[in-house]
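Excluded from the complex is one protein chain; the other protein chains are retained at their positions.
Our next item is chain A:
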Amino acid sequence: MDALLANFLNVAIYKEVAPYLLQGLWTTIWLSLLVIPLGAGLGLVLAILATKVNNRGIRWLVALYVDFFRAFPPLVLLIFIYFGAPFLGWELPKLGSIALGFMLNNSSYFAEVFRAGLGSVPRGQEEAARSTGLSAWKTLVYVTLPQATRNVLPDLLGNVIEVIKMTSLASVVALPELLKAARDAQSMFYNPSPVILAALLYLALLWPLVRLLSHLENRRFSNR
């Protein structure tokens, strides 16, 4: 029991590594704040292209993109872009390649969620809006999209949570986010306690979001 405490719940080590891990947590947060809007934004554009543009070729390309990046392992994608880009002659800054990798991956998931959302809005909504003279674009912005987003809010939040957890993959390309910080501290102290502390920090960050998600899901369930 003492060995367990010393190895996993070592308070002395917690105290020592806390500032370092908090810095890692901060990196996780801002990395999430960077890649989630990028992925959600691109995903939304893809969903609009797939549902509102009457062009078979575009729809086919979007479907191909979404299929490919949902099937391609994000860790491999990240390594591929990070280590492969220089060979292709692209001088991407570290953060740029990480952001690109996450964006390519999570935009494919966001695209599917938004597509479902746009599909859930009855056709009559668009007809009513267009009949009053609203352009296709304004109809999308003021009528279709707000309803679509609201209809898939739990799924969007679920995606956000997945992406936050996925940012730990950036540790393989040496970005000192929370997991990387914890692993560094672990090897410094020859003790896995910092990883447990990192898990606690992840929980503290994600628990409120998961609670909110349950709340939204219950509300959606009771509304139907």
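In this text, a residue touches a chain if its C-beta (ideal position, glycine included) is under 8 Å from a C-beta of that chain, and two chains touch if they have at least 3 such contacts; residues count from 1.
Operating definition for what follows: contacts and distances are computed from a predicted model.
K.L.:
UniProt names the one chain left off this complex as which of "Fe-S cluster assembly ATPase SufC", "Biphenyl 2,3-dioxygenase ferredoxin reductase subunit", "Polar amino acid transport system ATP-binding protein" or "Sarcosine oxidase subunit alpha/sarcosine oxidase subunit delta"?
P.N.:
Checked against "Fe-S cluster assembly ATPase SufC", "Biphenyl 2,3-dioxygenase ferredoxin reductase subunit", "Polar amino acid transport system ATP-binding protein" or "Sarcosine oxidase subunit alpha/sarcosine oxidase subunit delta": the hidden chain maps to "Polar amino acid transport system ATP-binding protein".
K.L.:
Given the contact definition stated above, which residue among A:Lys52, A:Arg70 or A:Arg130 touches the chain not shown here?
P.N.:
A:Arg130
K.L.:
Could you tell which one of A:Val143, A:Ala170, A:Ala185 or A:Leu201 touches the chain left off the display?
P.N.:
A:Val143
K.L.:
If you put the missing chain back, which residues of chain A would it touch?
P.N.:
Counting over the whole complex, chain A touches the hidden chain at residues 122, 124-125, 127-135, 138, 142-143, 146-147, 150.
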